[in-house]
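As you look at this complex, bear in mind that one protein chain is not there, while each of the others sits in place.
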Amino acid sequence: VSGTQLLERWNGCGYYRLNGMRVTRADADGSTLRITIGSDHLQAYGTAHGGVIAGLLDAAMGLAILGPAPDGEGCATIQMAVNFLAPARAGPLTATGRVVSGGSRIVVAWAEAADATGRTVACATGTFMRVPGE
Amino acid sequence: VSGTQLLERWNGCGYYRLNGMRVTRADADGSTLRITIGSDHLQAYGTAHGGVIAGLLDAAMGLAILGPAPDGEGCATIQMAVNFLAPARAGPLTATGRVVSGGSRIVVAWAEAADATGRTVACATGTFMRVPGE
Amino acid sequence: VSGTQLLERWNGCGYYRLNGMRVTRADADGSTLRITIGSDHLQAYGTAHGGVIAGLLDAAMGLAILGPAPDGEGCATIQMAVNFLAPARAGPLTATGRVVSGGSRIVVAWAEAADATGRTVACATGTFMRVPGE
Partner (left out) sequence: VSGTQLLERWNGCGYYRLNGMRVTRADADGSTLRITIGSDHLQAYGTAHGGVIAGLLDAAMGLAILGPAPDGEGCATIQMAVNFLAPARAGPLTATGRVVSGGSRIVVAWAEAADATGRTVACATGTFMRVPGE
């Protein structure tokens, strides 16, 4: 699929729609995703639940891998390690992802998420396996 | 708060309600949480998005820490490392969490999630900081 | 190779000899390794350097995978996440490893290290790739 089709496919899936998460770029330079943290994303302390942040970073890493991959190739997250650097309050978050090391089977990626003031609220590394297209 | 109040507080927060996630136990032996994966939780490949799984495991670890903690004490996830062991398809998932090592400030916890057949689909370790109550 | 040959092979390699690390068991139930922390393993604060601990846990996980594997099969660490729970002072450490989830290609393992008093000083999860024998 073309870049536009890739973005449409992911922006249309259940998880992205439930959470209001969108990928706006996925190419050879990396990926950009956006989400606006609202009351639906909060845990009992009033800040974004770790699952929202982890999901955003997982997606940013995965799309950074899929952006430049051949049509039809997929990838599966084997493992991810997330550092939560600051509480994320209600408001927009922007995540960027990039490939750190891309092999033929295993790819390592990095992502970080920043709030509207530019403060990095979380970062992650992930290990992914390429899944050949049918 | 008592154990019941702890569960009610978390089950009432935005993230748990949006995702249909529930904590059913949080005590000195650990925690149990449940979620039923449905179309809202899926990524473009038709299996649960990593964010749902990561959120479930983060919550299971956090509640295992909060269950036996003094009233009013909180905890913040500093870091978590998640291993995705098998795709999680639509259907129920049960996560259990437990404390691995609990210090006065830093606590390390473990959680795993299994599907209805008992297969472990993911596991995680996390590092948490205790936050004293006001 | 048989279990004894596996142990001899690893106990004879440069890293094990330099550090005085030994594997004493590697079978279907997991692995056991021992090291005695001495002045050669210390960092500037007088406790064991993280590299010694990480190496011990990496080895415990790898041997837990190799113990029950077919003759000639190897494994490579793709990723490991280590939690340092307490300072490790001079004296013996025992590490035990076990397989958490073993697929045909990717295996996830767990290891922990305890001092002579039984206190767990560190734990780790790792992701490994099986390497077929020639």
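Order as written gives the chain letters A, B and C; numbering starts at 1 within each chain.
Here is the rule we go by: a contact is a pair of C-beta atoms (placed from the backbone, for glycine too) under 8 Å apart; a residue touches a chain by one contact, two chains touch by 3 or more.
Computed from a prediction, not measured in an experiment: that's the story for all the values here.
J.: For a quick check of understanding: of C:Ala64, C:Ala81 or C:Ala113, which residue touches the chain that isn't displayed?
T.: C:Ala81
J.: For chain B, which residues touch the unseen chain?
T.: 78-79, 81, 106, 127, 129
J.: Which residues does chain C use to touch the chain missing from this display?
T.: 9-10, 12-19, 38-45, 48-52, 54-56, 58-59, 62, 74, 76-84, 87
J.: For chain A, enumerate the residues touching the unshown chain of the complex.
T.: So the residues of chain A touching the missing chain come out as 81, 83, 85-86, 100-101, 103, 108, 120, 123, 125, 127.
Here, only the chains that are shown with their structure count from here on.
J.: Taking all residue numbers at the chain A to chain C contact, is the shared part over half or under half, that is, same or different?
T.: Mostly the same residues.
J.: Which chain's C-alpha centroid is most distant from that of chain A?
T.: If we average the C-alpha coordinates per chain, C ends up farthest from chain A.
J.: What's the rotation angle, in degrees and to the nearest 5, for a C-alpha fit of chain B onto chain C?
T.: Superposing the C-alpha atoms of chain B on chain C needs a rotation of 180 degrees.
J.: Taking each chain's centre as the average of its Cα atoms, which chain lies closest to the overall Cα centroid?
T.: Smallest offset from the overall C-alpha mean is found for B.
J.: Calculate how many whole Å lie between the centre of chain A and the centre of chain B, each centre taken as the average of the chain's C-alpha atoms.
T.: 20
J.: Quick one: report the Å distance separating chain B from chain C, using the average Cα coordinate of each chain.
T.: Whole-Å distance between the two chain centres: 28.
J.: Averaging over Cα atoms per chain, report the distance between chain A and chain C in Å.
T.: Result: the chain centres lie 33 Å from each other.
J.: What residues in chain C touch two or more of the other chains?
T.: 81, 127
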